[in-house]
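The other protein chains are all here in position, but one chain of the complex has been omitted.
Let's look at chain A:
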Amino acid sequence: MPICPIEHSFFHKAENFGYVIAESRAPFAGSLRGETNTMFNHVFVGTNDVAAARKFYNATMTVLGHAGHDMPHGTAYPSEHGSFVVATPANGEAATCMNGFTFGFRAADYDQVEAWHAAGLANGGTDAGAPGFRENSPGNMYGAYLRDPDGHKLCAYAVNTGPR
């Protein structure tokens, strides 16, 4: 299984991470001050193709209301409640997928879930689960799944507000 050998990552050295901060000036990276109301500050995922990832995530994140900030080695999607970054790995090695990894975005409603899924399919993603109610989710939420161009599994969920 691929193992990441690096312990001091290039990307996280101050001067390089600082580039990300400077380039995404809006409340960066969910750098949340004071008591937070969210569990996740940020998620970084690796990509082996910055342009393909940017196309996919610009399309899907726009549906959810998040705009991308281009960086040389990837794209950042900051927001007040957390941020998402997809970029080439800091250690210079290939991005690889974690078997078992899923990250889930909040969608406002069922229409957004469906639009997110369609945008992903139209922009380099592959289907990993059509939109529908998911019994395994708390409160039987409405969700859809995709794999991004690098193969990472992700989903978008909206709270159950009644029949579709």
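Methods note: a residue touches a chain if its C-beta (ideal position, glycine included) is under 8 Å from a C-beta of that chain, and two chains touch if they have at least 3 such contacts; residues count from 1.
Keep this in mind: contacts and distances are computed from a predicted model.
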(request) Leaving aside the chains on screen, match the unshown one to its UniProt name from "NADH-quinone oxidoreductase subunit H", "Peptidase M16", "Spermidine/putrescine import ATP-binding protein PotA" or "VOC family protein". (result) "VOC family protein"
(request) List the residues of chain A that touch the chain left out of this view. (result) 1-4, 7-9, 12, 14-15, 17-22, 28-47, 64, 66, 77, 79, 81-84, 87-91, 93-106, 136, 138, 141, 152, 155-157
